[in-house]
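My questions all concern the structure below.
All protein chains but one are shown at their positions in the complex.
Then we have chain A:
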Amino acid sequence: MVRMTDPTPYARAVPGSQPPLDSPDYGSTHRRAPKQEPIRAPVTLTEASSPRFALPSHADLSVVDGHAAMGERIIVAGRVLDERGAPLRGSMVEIWQANSAGRYHHARDQHDAPLDPHFSGQGRVFTDDEGWYRFTTIRPGAYPWRNHHNAWRPTHIHFSLFGHGFAQRLVTQMYFPGDPLLALDPIFLATADEAARDRLIGKFDLDITRPEFALGYRFDITLRGEAATPFEEGRA
C-alpha cells in the first residue's frame, strides 16, 4: 500500500465559542443531548476528506416560475473561510428559511400564517475562488415555537456548509441586526461567548445592497481550520 501523509489535526473550539449540547433553557436538548463525553479521536482520512458535489445552483429564492415572492427582497452574501483566513473554494452552501410571514413550506409547520406559493425557501450555491457566496431571497418572518410561554424565534436563515473535510461540516443560522427577540432566544443565547453570538448576526452592507432592488446583508462564515500549534493537535 502507498503510504499517505497523515492529515493535519483540526483546531479545537475556542472555549465558549460553540453552544453546549445540553442547554437547560432549550427544552428539546433535555432528552436528546448525550450524557456521556464524546470519545476524542485523532483525525484520519475519513474526517479530512469531503464530498465533491456536482449539482445545479439555485441562488435566487425570490422568484418562482416568474412570480415574485411576497415580502422584502434582500441579498445575503459573504465569504466562507477557515480559521486561518483561507477561502474555501467550490464549497456547497445550502440555505433554508421561513417565508416573510414566518411560515415554512413544510408539512409539519402548523403556524397560522399564510404560505406563499411563490416562495419555497430553499437555496444552494457554490463558493467562488475567493470563497464568496451570494443569495437573493426574502427577509423571513419571526415565528412562534413551543419551547416556553410566548416563545418566538428571532428572524433567521438556516445555513449548511461543507469544508474540505467532513470534520468541518457546519449547520448554523444567520440572524438579523437589531432583532429584539435575540435577547430572549435560548438557541442563540446557548453560546456563551458574546462575540461568537455576534458573528451569527448578518451585518447590513451598502456594498452588497443593490440600488433600486434590495438591501444587502453580509454574513461571513468561518469553518474550523488546521491546528495552529502542536498543543492543539488531536491525541494519537
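Going forward, contacts are C-beta pairs under 8 Å (C-beta built on N, C-alpha and C of every residue); 3 or more make two chains touch, one makes a residue touch a chain; residues count from 1.
By our rule, contacts and distances are computed from a predicted model.
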item	value
"Protocatechuate 3,4-dioxygenase subunit alpha", "histidine kinase", "Simple sugar transport system permease protein" or "3-isopropylmalate dehydratase large subunit" - which is the UniProt name of the missing chain	"Protocatechuate 3,4-dioxygenase subunit alpha"
Contact with the hidden chain (one of A:V76, A:A113, A:I208 or A:L223)	A:L223
Contact partner of the left-out chain, one of A:Y104, A:Y133 or A:F176	A:Y104
Touching residues (missing chain, whole complex) on chain A	1, 3-4, 6, 9-11, 13-14, 17-21, 23, 26-36, 38-47, 49-54, 81, 83-85, 94, 96-98, 104-106, 108-109, 120-122, 124, 158, 160, 166-167, 169-173, 187-188, 190-191, 195-197, 199-200, 221-225, 228, 234, 236
